[in-house]
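The complex is shown incomplete by one protein chain, all other protein chains being positioned as in the whole.
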Amino acid sequence: MKDPKALLGVLRDAIGLGVTALSGAGDDAVLSVEQASIRRALEVLKAQGFNVLVDLTCVDYLGYGKDERPAPPSHPYLPQRWASPPKPPHRFKLVYRLLDLDAASGLERGRITVALWVFDERGGPSVRDLWPNADWLEREVWDLFGIGFTGRGDLRRILLYPEFVGHPLRKDYPIDRRQPLIGPKEAPRPEEGGDLRPAP
Amino acid sequence: MKKSFLLNMGPSHPAMHGVIRLVLELDGERVLGAEAEIGYLHRGFEKQAENDVWNNVIPYTDRLNYVSPLLNNVGYCLAVEKLMKLELPERCQVLRTIACELSRITDHLTCVGASAMELGAFTPFLYLMKAREELYFCIDRLTGARVTTSYTRIGGVKADMPPDFPERVVAAFRVLRESVKDTEALLTRNRIFVDRLKGVGVLDKETALAYGVTGPLLRSAGVPYDVRRARPYLVYDRLDFEVPVGTTGDNLDRYLVRLAEIEQSLRIVEQCFDRLPPGPVAVPDAQLLDAGLMADLGKRGKTGHIFDARAGTDPVLEGSGEAEKPLIAADQPDSVLPPKEEVYNSIEGLMRHFEIVMPSRGIVPPPGEAYAAVEGGNGELGFHVVSDGRSRPWRVRVRPPCFFNMAVLHKLLVGSTVADVVATFGSINMIAGELDR
Partner (left out) sequence: MAEVKLTIDGISVNAHEGALVIDAARSAGIHIPHYCYHPALGNPGVCRLCLVEVEGAPKLQVACRLPVKDGMVVKTRSEAAKKAQAFSVELHLVDHPLDCPVCDQAGECLLQDYYQRHALHSSSVREDKLHKPKRVELGPNVMLDAERCILCTRCVRFLDEITGTRELGVFQRGEEGEIALTPGKRLDNPYAGNVVDLCPVGALTERDFRFQVRVWYLKSTPTLCTGCARGCSILLQTNPERRWHAGGRRAVRIKPRVNSSVNGWWICDEGRASWKAVDAPSRLKTPSWLKSGKAGAMAWEDAEKLLAAELAELCRVRGPEGLAVVLSGTLSNEDLYAAKKLFVERLRAGRLLVKPGPDQLGEEDGLLRRQARVPNLRGAQALGFGAALKECSWDSLLEDVLSGKVWGLWAVGRDPLAVWGEKGPAALSKLELTVHQAVHASAFTQAARWVLPSASWAEQDATFTNFQGRVQRARKALEPLGASRPDWRIFGGILRSLGGAWPHESPEPVFAELSLKEPAFAGLGFELPPEGASL
């Protein structure tokens, strides 16, 4: 079982203070990494044996912990059950979930989660050369959150249609927003040739 | 340069697997490249989950992988219970395990049946659908619905199983084993079937791991990874079952792995029935009152008369009484609905019920996040929930196993023919509800 503290040590050696914190324990340990060092950190982790990218997702913290109950009239304010959680450092958090899987025995050698706080749409560097499934995962994060990934071409929508306006999983996208209507389009003529061959 | 042309398959096409679009680059019949365009069934599950209270997200999870809805229910609830650190009673966990395995069987039956039908074998499809019908009947008795089950609640399950449930399931399994046996007899050594599937759509171990593929696809490629074995949840660590593993990773191996998994799931369910802790024991001289009458008496203030009465509710409806409640739900009064007797005969129970159900009150996990994974029909089905200490989830992320299976599809299709596309695509078991959410 990979020990998160040992991984923290390895990452500290590699990127120094680029890894800012370790929280949680065991399989739920989360390493927080800075935007400048995320690529190096993920390369180091891959070299440590994390051969599977289980998930890559994003969380938008805009308005996190806002009180939701209006005060009953003529009564002093009735607070929420839990105190307001601490304000997050930035608006978006990218979550990389990694797994070290032993192909022979089918047992997990360890899991680690890497959290990357980003404050705008520039996101982080693409890791689709490290784990090919990051291609689709990054496209999904771009599609739903508008977080871009550098170092890759072909960042386009995957779940929504190309004419969609906005990034719906952002907290400032209201759930009942209507999209502009788009009419029928001419179907593209099938061209000769194409570049659908998978990259080597 | 070889001349090639683009062929569009989908989004609506008769290989009935939901809405998906494949753009194939063909040279004659041979596939040079493929690209999958997904998202036709994107319904905004994750956005909707942020807009509804914690328990109300569960019906939306039914609609994710809609051929195995109970797995989604269980996965989501496990994630939230991990966040809330709830301990579930043993009977509840066993019931959830039974529900999961029944769903897994329906998932595999659907996949095998549908992909056989696409290759022209109509009869096995109907045999397996007959078997699936038996299972749906059982699931209906347990949860109240065939497909939109919403069986679990945060902190437990909706209701205990009806008393005749084990017999029903055993009878259903008899039919099921028959049907599967007949199907195997028709398909497994069928020359045409084997020729169509063997060596087609080969997925090797390295590619599978690189793409994060899990489930039957990974196991058919030779990696014996099963979330139930590697990260046991519910009662799987106490059950005896095998994890079938393939060798070549082609379509035939996937078919064989799924059939073997059906048998293993049957074994699991039978063991669960043996291990099921004793059911609800009602107090013998408690007066049994019709639920409506009891509620009426309570409303009129006759709470003294009905203090010791038992509420006669249908056990399959959300009618858990005092006898059943401790068995099927965690001991967490602020997050679990009270037993019906308390709701009808005391103001406290009634208020507790209201507080848990009313929007902006109710189940409130502490701020934080948690990730829980179950073994879905297609692989590791993970739920990442983020809470901000309010009554609605802050973020619910579904890690859909189909997504990763589809991501690798373009590699499997290269070099095969158009006819093989149907076979390979069928063996991936792409469920659009889970893929697109």
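Residue numbering begins at 1 within each chain, and the chains themselves are lettered A and B in the order written.
By definition in this document, contacts are C-beta pairs under 8 Å (C-beta built on N, C-alpha and C of every residue); 3 or more make two chains touch, one makes a residue touch a chain.
Fair warning: this is a prediction, and the values are worked out from it, not measured in the lab.
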Contact residue for the chain not shown (choose from B:48, B:346 or B:417): B:346
Absent-chain interface as seen on chain B, which is shown: 298-299, 301-305, 307, 333-334, 342, 344-355, 358-361
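FYI, only the chains that are shown with their structure count from here on.
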Distance between the centres, which are taken as Cα means, of chain B and chain A, whole angstrom: 25
Contact set on chain A toward chain B in their complex: 27-28, 51-55, 57, 59-60, 64-66, 68-69, 80-85, 95, 97, 101, 103, 105-108, 113, 131-133, 135-136, 140, 144, 157-161, 168-169, 173, 175, 190-198
Complex contacts: residues of chain B adjacent to chain A: 1, 3-8, 23-25, 32-35, 38-39, 42, 44, 46-48, 50-51, 205, 209-212, 222-226, 229-231, 243, 245, 360, 364, 366-371, 380, 382, 384, 386, 388-392, 394-395, 397, 399, 403-404, 406-408, 410-411, 414, 436-437
